[in-house]
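Of the protein chains in this complex, one is absent; all others appear in place.
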Amino acid sequence: MYTSETTVRVRYGETDQMGYAYYGCYAMYYEVARVESLRQLGLTYKSLEAQGIIMPVLENRSKYISPAYYDQLLRIVCEIREKPGIRIRFHYEIFNEDNKLIHIGETLLVFVDKQTSRPCMPPEAMKKVLEPFFK
Amino acid sequence: MYTSETTVRVRYGETDQMGYAYYGCYAMYYEVARVESLRQLGLTYKSLEAQGIIMPVLENRSKYISPAYYDQLLRIVCEIREKPGIRIRFHYEIFNEDNKLIHIGETLLVFVDKQTSRPCMPPEAMKKVLEPFFK
Amino acid sequence: MYTSETTVRVRYGETDQMGYAYYGCYAMYYEVARVESLRQLGLTYKSLEAQGIIMPVLENRSKYISPAYYDQLLRIVCEIREKPGIRIRFHYEIFNEDNKLIHIGETLLVFVDKQTSRPCMPPEAMKKVLEPFFK
Partner (left out) sequence: MYTSETTVRVRYGETDQMGYAYYGCYAMYYEVARVESLRQLGLTYKSLEAQGIIMPVLENRSKYISPAYYDQLLRIVCEIREKPGIRIRFHYEIFNEDNKLIHIGETLLVFVDKQTSRPCMPPEAMKKVLEPFFK
């Protein structure tokens, strides 16, 4: 299992008139979390795309336990629990500044070869870096 | 069961560099679909809030079958399949201009009394209007 | 001068905790207005991109006179006041449901040839359609 942490601060434009971070913003928070998660391993999603691989999302699930509020610095624990194949699943737990778990999510993505538009395995560099976490 | 239909056109700002409607935009499409769904019954979410009831989201699930592209006029079929109590669940099926099913989603919301911050039943007006669909 | 009208309804996710449509959402409203403005002439921005021309924004200006609120159906009057050359300027006036002018904006865009990355003239089809408005 590979675990990482990122923080995201709730922007004003992300709040809604209920005073909550809009429920649609979490997908973007997940994106930040998984991109930073990979970066902490020395991998960037940017370079992945430069290599001709894109990672569209197949599934997304979210549980909203408690609201997030404006300006809160949210801590996102992001986990890859199973060794990725053609697909990779990220799990997220979001904690507020009181260290309270306020949100749970998961996203399933697929590696796609841009040229053929077909699913493919992750690039060697990614496999190699992730391997030690799934022994 | 109550079924309704809405259309949403993919905005340029909603696309990402993959050329797809960003996966995080669907939550907003769902919002449009359920608001218009209620409006077609003569109910507005706006007036609900004016009556002191808010409807935060508890759960959200999305399946991305095929991408949506810029400027496509998406048709969203929105269903309430079970009679709402304190909670209400909306199901969405999104079709592209070729009438292909490209996306499935569902959202669970809860009625909350703004003053007490406690879950509550839907207002009488909503109950009355929805009743004929759940006999 | 070419004038057109479009409507945009303020989405919940576009409001902020002040209860206003977030100031950053107007750029997206402008985008909808100018795209629909061209569509009313039989032109689509989509087909423009398919022809290898993109239209990045060079300048944007906004005056926020009064707030827009959730669920309001805003009417956007969009004008092209001068004959477009390599650049095209759109003016926007936004009216709320009481027909009150609440917002003024303008955006300057440039036609760019995707292959050469250089500014270019609008395609013939667009020139032809716009010509009658600038005599």
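To keep things simple, chains are lettered A, B and C as they appear, and every chain counts its residues starting from 1.
FYI, a contact is a pair of C-beta atoms (placed from the backbone, for glycine too) under 8 Å apart; a residue touches a chain by one contact, two chains touch by 3 or more.
Predicted, not measured: the structure shown is a model, and the values here were computed from it.
A.B. asks: One chain isn't shown here. Among A:Glu31, A:Glu79 or A:Glu93, which residue touches it?
C.D. replies: Counting the whole complex, the residue in contact with the absent chain is A:Glu31.
A.B. asks: Which residues does subunit C use to touch the chain missing from this display?
C.D. replies: So the residues of subunit C touching the unseen chain are 17-18, 20, 22-25, 27-28, 31, 49, 54, 56-64, 67.
A.B. asks: Would you write out the residues of subunit B that touch the absent chain, in ascending order?
C.D. replies: For subunit B, the residues touching the absent chain are 12-13, 15-19, 22-25, 70.
A.B. asks: Going by the touch rule given at the top, which residues of subunit A touch the chain that is not shown?
C.D. replies: Output for subunit A: 9, 11-13, 27-28, 31-32, 35, 44-46, 70-71.
By definition in this document, only the chains that are shown with their structure count from here on.
A.B. asks: When the centre of a chain is set as the mean of its C-alpha atoms, what distance in Å lies between subunit A and subunit B?
C.D. replies: Whole-Å distance between the two chain centres: 24.
A.B. asks: Roughly how far is subunit B from subunit C, centre to centre by C-alpha average, rounded to an integer in Å?
C.D. replies: 27
A.B. asks: Enumerate the residues of subunit A that touch no fewer than two other chains.
C.D. replies: If we look for residues of subunit A contacting two or more partner chains, we find 17-18, 22-25.
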